[in-house]
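Of the protein chains in this complex, one is absent; all others appear in place.
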């Protein structure tokens, strides 16, 4: 995490909020992105934390903005299809080149996540305010540092297996729900030079992003995903001569 | 699984049974090993399925017996310390050389499992007859073939995370329990040439090994773990000359 | 591999051959697909082995053909861009639903491989007829069964790291070349219910697919990737009620 100051960008489709869904605007008066950004600022007071939303030009994800971002956090739900393919390709290029990416909750169905993973990313769900217990199965992992075992989330949407993802590089958290379902709720992937962390707790109808332990997980994830440098270098083809590496 | 017929050996410490623990002997009149062996015979009618127990000479695990075994299944609980180190080393050598190994339930604390994995293999437990749901998180895995999602086990001992094992090669099943705990209940490892499958359902106080789905998982595990040949070849050191591989 | 008889489909763009590239047509008078299919027929005399090429209608990959295929093998090189996106989506759906897929050599840049993996799949290359040594680093893996260590390929195109792929589920083979480069030449992935094996040896200018050890690797790969059933079941979303799994 050598970049100084750390540059973090919280992207939210911001549709529930802008259309005035009552529960959401009551819980998240500054938007889901606002709550997530506030949590990051607590943990990284020196960092440059900004937000971007779907309605902005280029969804707020211009080449220049991405070039200056160390870690992008992504929350989306009802408007995945409205994200432009061109922007998705741009984000993907930055991830493959080294930008960190945190995909949150219903972002499992975002274009960027599906494109990076290659699977359907489908799952089971049920929105009945069940208790979610988030169990840490990888206690030495940097993302689990200082996290209680389990995290208790009083009310959450249930996400259940089968979660159709490739086998993750690291499995960090497994959740259970009141109804008995389980979910791989904290998983990491590497694609190109970029580190990706998916973390499922965080439905728009529950105050999950106000919970201290959740904010700590996101902060840990950001630290883990942040690249050593902003020099983006997407892996490319080469046709070197013999002994090209010899001095 | 080219060996014909397949040779399977079910090892059980057989202590609960031989000392007459009432619940155990009622549920498993032929011993836990007897029930497991019966399940395997249903699935592999052509196979040579035998059993061995702690009280036998060399615990029934002589060099000759192991040399003729394709897959060994291991159930132990109260007598791990009574298994001779010499026999454990012998079993380990056979696993590294290619013999398949299924470690069951409280076998997580067996000498052979801890020696192959290198960790404490500790976990949480609570014996209150909670319902266990066994979720399949790897639907294309051979061990998950034909298994319902989830398997419902009406009453079981709870095993909970943290399960202190190395990251498994394949995570196949995750269980949840009535109390909310989760457990990586079906995991695979490779050590040397040997394939290892750990499967946690199967406490001595519940009729788990009489359940058809559980028997099917064990049969799938055996098929997956069976080596192509009984030629045991523990990986060894070599000091080859240059171009030793050229014809 | 319970389907009887096993149904295998070898796809080749067949461009080098149909345009009459001299070296290729001399080495592969029946096409690269013809040589691969011949090798499979040696190992699976009971199987239904067929071929398909780019020039055919729907590239020979209609819904009906795919529905009847257990494992698809894919060879492409100069015409990746000519493969229709619709057909790629269809193949992907079948893989996620359970069809096995073997991607060969320059197929690393095929649309289907990149779409399933999410990375650039780029690499280093140099075509100077260097010796390739294929080392087995996973001796208990079914794909390595009966394969010499190393396989010696007298002349091959060099493929070198960085090979921009996700961390594979299993790393089976690592190659080295005369010039000193290395390459993860045999790697497996699971996507949805489908098993994928990438194997790099096999340039069009060298008789690699006539080599017995290479044919054995492909046969092992086919056995490993073949699904238990042709019932394709792409993982999907569900919104189940509580206790939906209870009987």
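A, B and C are the chain letters, set down in written order, and residue numbers restart from 1 in every chain.
The rule we apply is simple: a contact is a pair of C-beta atoms (placed from the backbone, for glycine too) under 8 Å apart; a residue touches a chain by one contact, two chains touch by 3 or more.
These numbers were taken from a predicted model, which means no experiment stands behind them.
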{"item": "Candidate in contact with the missing chain, chosen from B:23, B:84 or B:120", "value": "B:120"}
{"item": "Touch criterion as defined above, residue of C:38, C:171 or C:228 at the omitted chain", "value": "C:171"}
{"item": "Identified contact with the non-displayed chain, of A:55, A:78, A:152 or A:237", "value": "A:152"}
{"item": "Residue in contact with the excluded chain [from A:60, A:118, A:202 or A:227]", "value": "A:227"}
{"item": "Residues of chain B (touch criterion as defined above) contacting the omitted chain", "value": "96, 115-120, 122-126, 128, 160, 162, 164, 166-167, 169, 179-180, 189-192, 234-243, 245"}
{"item": "For chain C, residues in touch with the removed chain", "value": "131, 133, 135-139, 149-150, 160-163, 167, 170-171, 174-176, 178, 180-182, 184"}
{"item": "Positions on chain A where the hidden chain makes contact", "value": "98, 133, 138-142, 145-146, 150, 152, 169-170, 190, 192-195, 227-228, 233, 235, 245-247"}
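Just so it is clear, only the chains that are shown with their structure count from here on.
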{"item": "Touch-based graph of the chains, sorted into line, ring, star, complete or other", "value": "complete"}
{"item": "Chain pair, most C-beta pairs within the contact cut-off", "value": "A-C"}
{"item": "Same or different residue numbers at the chain B/chain C copy interface, by half rule", "value": "same"}
{"item": "Between chain C and chain B, distance of the C-alpha-averaged centres to the nearest whole Å", "value": "33"}
{"item": "Chain A-chain B separation of Cα centroids, rounded to whole Å", "value": "37"}
{"item": "Numbers and ranges of chain C residues touching at least 2 other chains", "value": "169, 190, 192, 235, 245"}
